[in-house]
Each structure stands twice: as structure tokens, then as C-alpha cells.
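Heads up, one of the protein chains got dropped from this complex, but the rest are sitting where they should.
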Amino acid sequence: MIETETYTINIGPQHPSTHGGLHVEAIMDGEEVKDAIVHVGYVHRSVEKIAESRTYAQFVPYASRLDYLASHLPTLGYVQAVEKLAGIIVPERAEYIRVIVSELSRIASHMIFVGSLAIDLGATTGMVYCFRDRERIMDMFEMSSGQRMIASYMRLGGISADLPESFYPAVESFINDLPGMIAEYHGLISGNEILQERCKDVGILSAQDAVAYGVTGPNLRASGVDYDLRRDDPYGIYPRFEFRVPTGQNGDSWDRFMVRIEEMEQSGRIIKQALRDMPSGEIQAKVPRILKPEKGREVYHRVESSKGELGFHLVSDGSDKPYRVHVRAPSFINLMVLPLICRGGKLQDVITNIATLDPVLGESDR
Amino acid sequence: MEHLFTNIAQILTSWMVSLGLPPIWADLILLIGQWTIIVVIVTLNVIVLVWLERKISGFIQERLGPNRLGPFGAFQTIADAMKLLTKEDIIPSQADRWIFMTAPMLFIVIAVMLYAVLPLGQGMEVVDLNVGLFYFISLGSLSTICLLMAGWGSNNKWSLLGAMRSVAQMISYEIPLAFSLLGVVMLAGSLNLSEIVTAQNRYWFILLQPVAFLTYFIAATAELNRGPFDMPEAEQELTAGAYTEYTGMRWALFFLAEYTNLVAVSALAATLFFGGGQGPWLPSWLWIIIKTYLIMLVFMWMKWTFPRIRMDHLMSFSWKVLIPVSLANILITGLGIEFFRGMGW
Amino acid sequence: MIGKGLLKGLGITLKHGVEKPKTIQYPEQRPYLQERFRGCLEFDYKNCIVCGMCTKACPNNVLSFETAPIEGSKKKRLVSYTIDLQYCMFCNLCVEACPTNTLFFVHDFELSTYRRDEIKKVYIPPALTQVDAGGGQAELIPQDALEPDREAEAEAKRLKQLQAMKTALSKGGQKVLAKYVDTEEDAAVLANLLQADEKKRDKMAALIVDDKEKARKVAQAFVAKERKTQAGGEEK
Partner (left out) sequence: MVLNEADTRDGSSDVEQLEKHNIIVTTLEKIWNWSRARSFWPLSYGCNCCPIEMMASGAARFDIARYGYEVFRASPRQADLLIVAGPITLKMAPVVKRVYEQMPSPKWVLAMGNCATSGGPFRDGYSILPGADTLFKVDIFVPGCPPRPEALFHGLLELKKKVERGDY
């Protein structure tokens, strides 16, 4: 009988495919992973504590920096939470514009997901094509807000500026080209048998486990649980749009990939509808310059971010600064299933699993 | 033009003999000269190849690639090489010093030795060995040991993992590589590379042995640690695999050897399957260069398109697909030869 | 069939391989920046009313300023204004808060420096520049904070000269004009002409102030033309 010893290998914190400062301590037996321990906190920037020393309006740019891949989505969650707290009603047009930019940033985030999966599996070219297409979204963000990535576009009670005229043709041509882009990803990345072999039946997350761990977003839907906050606990004007919630069956890496690809298509549909129905009018509600919500009020508001359920828990103490801000970060909770789905797999599957769980460390560590 | 280099060699030999040197000494001096020329050409060729690879990856990715230094960025690799020469040479304190230091040198020596038997044109091989193919394959499999030395000597888990992977991979792919070449050997009836080239006077062996070429191509990619089979380096998984602890020139030697191997393997493919130096109008040495470069372009194209295969799939692909297929190819080739011989062709 | 997807992938990369690259070659070709692009925060001291809205709006204490009271008034004047760009989030909150467009973003994104303290920008209104520079402060004083003012000063000076010249010319000004024509006689002719014609007088005054060389040519042309018309009139 041959006895083998296990050994520990540290993936990260400085490692090309850990999406930032993630540290996975893998306990290995040869190429097989016996166990994995996730260490987070390498990008802990104390955002929640900083929020307590900023006024409600001043925290908006920080919220953008939580999930930097889709910077509009956490901003949307935060501003809607504050609006709920202070009872601000947002003008119609602003709501529509918010939906358009959030869905665009969802597409951008999923594009990075596809690209980073490709590069983590060794197909550099797939990443470059995804970034090439993402540039068009970045252009649109630059047009509307002035920044490419961290837009800080939304404000309490509205948005900072109306969309410029050049935005509409850009977004329309982008939506029209989106199916072609997705076809190309299918051709180059997901159609590839090597990639299919590496993703199918890798990192299976069962529906029970997913629910038990509190996994949300595309990762949950890939496990076959049909749950999307945009439809099941709607916020903003999402009930007005018609879209399908894609789900997978097996909960493996392949399903997580395909669910996101389909979500890009559905986001395209939502943007189309929003562009069609967008009314004209005000973009900014009247918000007092120094916003002081009632003392002792607290709200929890959640939005469907590109990573899952992104919640903001705000507590007011009657001053112009929040007493406590807590962020329920989907990446953090999704990452916790990593040991579960890595056990028994190969070392290379750990990389696939990290890539398909799509964590954003900025959001996870906060 | 056709016999340019062979003529030069002949003239040199006869000149040296006329000076009073014994012919054996003249041959030896010529041999050393040929080696030096090969080493210089290989090194310069790698500079071109690295540039080519960067340009090709650029074009595939809809960008330009290096274009600042020299025409079309052609001198970019020279700057890189000079920089690598002047980098600090770190040997980790916990490393196995001698193994760590000899691994890259051995790797490049083996890579250059492969060129000894390659006919780089008609009558243009350094040694006209009658077991040339055998020499090539057995020498090629030695490079595994260098990678293992590098991985073991570095005393780094990533390195060791990369080295182990490379050993497993090379051992598995050595077999289909050798088997796939057997078909060609059976057709040509010789292990001598120049005789195999002559045997392709009527048909290139790619037409008679397409399956063998395919298996050879896949196995060679794995042998080269390239493209979808770059397990030992596997940047996204093992940071830099077996080379993790190597700096500066030592690392560059590995890099150099990898590209040298690429050229050798492509030249062998051109020799065995594409008629070597045979072709109309142009001299034979030019033809083999053209063919080698075209095969290398396919290698690069593949590398920049495919994702990396998983280790266990890699192994099972070799043992479950490639080896049976190449064995069946040998069987069919043998039957075919017997059949055609029976027909009296 | 296994391998079909691989071939398709190869086809896609080949197709893009022969396409034209999409690269914008940065230092030679400038990137296409959108109108609202926020590259660098700038400050225009002339509009500043020292209200402090920007520092209140800024989430990260990027902006700070010093003031001094103006004697005999409740207002304050600006002593210096600091933008510490290394803490900036480019969030636009200060620009939105500013009532007078004092703060604005420009498209300049090339801000790299070798030293960290060079990132900080200190704007000092020109009246105080000399005093502070004498104090040995090594802070950066942006050129554009000073230059518009020099231009304005020059403009004011020029206007003053122009006005003086115009009055001089309307009262004759033979001595001034003598510099621009050959003889005293010509100067007299020109002076008469200019006294009569206001348009020509203004033109001449402007030319004398701005461009002496051109003024001489124009003056001689005027004299020649006047002579001609006079001669023509006599003939008739």
C-alpha cells in the first residue's frame, strides 16, 4: 500500500488568476485538491467605516468602488436605499436612465467574466475580444458620466446629468451588435471542446447547498433555482420590463458560464424596452442639500447586482451622516462555497471555479 | 544556388587539405564551423521567432503588437534579450544549487543537438546518421529531465508541480510521437532522414499518412509544452511552473531552448511529411525554411486560439486516443504496404 | 463531431488576424475623448467667491483653501487654493456644488510625475504670488493661473494707450504722425485727413499702438491717396 502525504499550496494573494487579493490555501494530494481554505481581506479598505464619516451624498462614489466591474449597480443599490430611507421619489426619466446604465454595466461585468474565464483557462485571445467589446460600453459611460469605469453617475434622487445626444445611437448600435458578439464568444470560447471539457461537471454546486450557503445571483440560478430580485422582489421600475430569468440544471461551471451569457442577452432586451419607453422630463428630484433622515430609521434595500443580491443596510441617527452602513456583498457569500465545490477536484479546477464564481474582491472585502 | 552551401563546404575542405591538413582534421574543423553556424543561426532565429509570435498574437487580437523599435518593432526582442542579460541573477538560498544552475544549460544543449541530423537542404546535414530519426526522438525525450531538474532544484512547490506535470506529459506523449513516425519509416524503409526525404520524390507522406501527421502534430505540441498543452509553465495556474524561480539569463535559456525545439520539431515535420527540401524553382534549403516557418505559424496560431487542457484529460487523451490511433495507423500502413506489394506496385 | 469547435475557433482567430487592427496609437494619435470626460480638476481663481461649497461637497478632503478677511467688509479674499489630486475620486461632486464654475474638469489626463508632492496643485491669486514666492514656498504655481492675468493687464494697457492715441489724433497730433511719414508736409496732410475722418483715425490709432511698421505703410498710402484726390480735385 502506497501512502501519500498531503501538502499545502497557496494560490494567491499574488497570483495571476485570483481576481485581486484572494488567497486560497489548497490542501493537495498530488494534483487532487483535498480541501481548500479561502482567506479574504487582502482588499479590505474599511469602506463601511468610512461611510460613517461621510454624508449620504458623499458616499455615492465609494459605493461605485465596491463592485468596480459594474460600477453602476452598487451605486444604484446605495442611492435607492437612501431614497427609501429619506422617502425621496425619483423622476421617471431618471429611473429609466438608471435602468439603462445599470443593465449596460451588467453586460460589461459579464463580459469581463467571460474574458477572465478565458484567460484563466489559458485562452488569451478570448479575453482580448471581450475587452474590445467592453470598450464600447466604456465609451458610453464616458459619454454619459465622464468616467470610463468608476462612473459615479447616480445621485440621491436622480442622476448627475442627462444622457447626451450621442449616447442613443451608440447604445442602439451596441444592442444590435450584441447577438453577434455573443455568437463570437460562443464560437471562440464556449464552442471550444477543450473549454467544455474543463467546465462541464466541474465544481458542481447543488441547489440545496446553494440555498443553504446563501449563494445568490447567476451562481444560484445556474444551480437551477429560479430566483432573480429584479422579478421576485422588484425595485425601481423593473416590473415594467419583460425579460426571462435564465437558469441552469447542473450547477457546474459550464452552467454558470451559460447563465451569464444568456443574462447578457436579457439585459439587452431590457435596455431596448427602456429606450423605447423612456419619457422626457426631469432627471433630478428635489433633495435637501443637507439630507437628514429621521432618527432611528433603518432600511435594508437589495438589488440584483451582476454578482448576486447586493444589499445595503442603513441606520440613521438623525444627523447628515449614516450611523451604520452594512453591505451585504454577494461576492463574499458566493466565495464561501469555493471549498465545497473544489473538494475532490484537480488544481486546475480551482482556477476554473474561482473564475466561474466571478468574485469581485473589492466588494467581497469591502 | 541549389548547392551553394555544400559547394562552399567542399571548397573549404579542399582548401584546408591543400594547406597540408590531414582530411580528418579538415572535416573536424568544418564540423565545428557548422556547429557554430547552427548555434548562431538558432539564436538569431529565436529572436525573429519571438518577434513573429508577438506580432501574430497582436494581429489575431486585432492589435498591432510591438512596432516602436525598428521596422515593425523587429528589434524589440533584441532589447529584451539585452535586458535579460543584465538582470540580477538570483539563486534562492534553499535551492539545490548545482541542479538549479545546470538545468537550463543542459536544456539548451539538448535542443541544439537536435539539429545535428536535420537535413537543412539536399546534402546539408551536419551528420548523415543512418538512425537519424531514432537519434532525434531519443534526444528529444531527454529534455524532460532538464525540466525535472529545474523543478526539483528550485525547491518551490509550483516548480515541482510544473516539473511533475511535464514529466507525466512528456512520457505519455513520447509514445504516440514515436508511433506516428513509424508509419513514415515503414513507407520509406529507412531511419535516415535524408533517405526519407528522397523517398518522398513521388508523393509527400502527408498524403499517404494524414493520420500519422495529425498524431505527430498533437504529440509534438505536447512535447514542446506549447499551445493548449503548456502544462509545465501554465501561467494562470502555476504562476510560471518549472521556471518560477529562474531569473534573467537562466530563464532566457529555457525560453531559447523552447523556441529552438519548436524549430526542430517543425523542421522534422517538414522533412517527414512535406518532402523536406523538395519543391520547384527554389533551392532546397529555402524550401525547407519556408515549410518550417509555415508549420510554426500553425503552432502559434493554435497557441493563441485554444485554452489550456486539463492535466487528467491530457493524459487520458494520450493513452486512450492517440496511442490506439497511432497503433491502428501502423497496422493499416503495414497492411497497405503488403497489399500494394502483393499487387506488384 | 469532436474538433468542430476547435476548427471554428481557429477560423474566428484567422478572420480577425487578417482584419485591420483597432488600435489607437496613443502618443501619436490622441485618444477620442468624450465631451464630459473628467481628466484633471482645475481651478479658476477669478470666479471664486470663497463660499466653501466645494470643500463641503468633497467626500475626501481633496480641496482646501486659505482665506484672509478683507478690511472693512464681511467678505473674505482667497489666499491660496489647494487641489490635492492624489486623493481625488473624480466624482464630480465639487463641480456640481460650485455655484460659479470655478472648479471644472479638463481633458488632460497625462498627470504622471516622478515625485508624489508634485501631484498637489496650489493656486495662489496673482496679487499674492510675489509675497509667497519670496517666502520660499516650493509649491507649484500653475502657469495658466497667472497667464490670463498678464494678458488681461496687457489688454488694459493697450486700451489705455489706444484711447490716448485717439484723443491725440483728434486734436491734430502732427508730431506723432511725423514719425510715420517722410516729410512734415505729409504729416500735416495726414493729420487733416484723420481729423476729418473718424474711421480712418481709429484705424490709424490702433495700428500705431499695435504695429508700428504697418502703421507707416498705411500712413504713406493714406497720404498718397489724399494727394491724388487733391490733385484730381484741382484738375477738375
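Every chain is named by a letter (A, B and C) in the order it is written, and numbering of its residues begins at 1.
Following the convention adopted for this analysis, contacts are C-beta pairs under 8 Å (C-beta built on N, C-alpha and C of every residue); 3 or more make two chains touch, one makes a residue touch a chain.
These numbers come from a predicted model, not from an experiment.
K.L.:
Tell me the shown chains the invisible chain touches, ordered by label.
P.N.:
Touched by the chain not displayed, across the whole complex: A, B, C.
K.L.:
Write down which of A:T6, A:S53 or A:S319 is the residue touching the left-out chain.
P.N.:
Candidates A:T6, A:S53 or A:S319; residue touching the omitted chain: A:S53.
K.L.:
Check the options A:Y7, A:F131 or A:Y168 and report the residue that touches the missing chain.
P.N.:
In the full complex, the listed residue that touches the missing chain is A:F131.
K.L.:
Return the single residue from C:I49, C:L111 or C:A154 that touches the missing chain.
P.N.:
C:L111
K.L.:
In the complete assembly, which of A:M149, A:A170, A:V245 or A:L340 touches the absent chain?
P.N.:
Considering all chains, including the one not shown, the answer is A:M149.
K.L.:
Tell me which residue among B:Y243, B:W301 or B:F317 touches the hidden chain in the full complex.
P.N.:
Touches the omitted chain: B:Y243.
K.L.:
In the full complex, which bits of chain A touch the chain not displayed? Write them out.
P.N.:
Counting over the whole complex, chain A touches the hidden chain at residues 13-16, 20-21, 41-47, 49-50, 53, 61-62, 65, 68-69, 112, 115, 127-129, 131-132, 134-135, 138, 148-150, 361-362.
K.L.:
List the chain B residues touching the unshown chain?
P.N.:
54, 57-58, 61-69, 73, 76, 78-83, 86-90, 235-236, 239-240, 243-248, 251
K.L.:
Since one chain isn't shown, list which residues of chain C touch it in the complete complex.
P.N.:
21-27, 31, 39, 59-61, 85-90, 109-116, 119
Here, only the chains that are shown with their structure count from here on.
K.L.:
Can you check which chain pair, A-C or B-C, has more C-beta pairs in contact?
P.N.:
By the number of C-beta pairs in contact, the winner is A-C.
K.L.:
Roughly how far is chain A from chain C, going centre to centre by Cα mean, in whole Å?
P.N.:
45
K.L.:
Multi-chain contacts only, two chains or more: what residues does chain B have there?
P.N.:
Touching at least two other chains: 60-63, 304-306.
K.L.:
If a residue has to touch 2 or more other chains to count, which residues of chain A qualify?
P.N.:
Residues 125, 129, 132, 188-189, 192, 194 of chain A each touch two or more of the other chains.
K.L.:
Can you name the residues of chain A that touch chain C in the complex?
P.N.:
Against chain C, the touching part of chain A is residues 54, 57-62, 64-65, 125, 129, 132, 139, 142-147, 150, 152, 160-161, 164, 166, 184, 187-189, 191-194, 196.
K.L.:
Contact residues on chain A for chain B in the complex?
P.N.:
7, 9, 15-17, 31, 118-126, 128-129, 132, 188-189, 192, 194-195, 197-198, 346-349, 351
K.L.:
Mind pulling up the chain B residues that touch chain C in the complex?
P.N.:
56, 58-64, 301-302, 304-306
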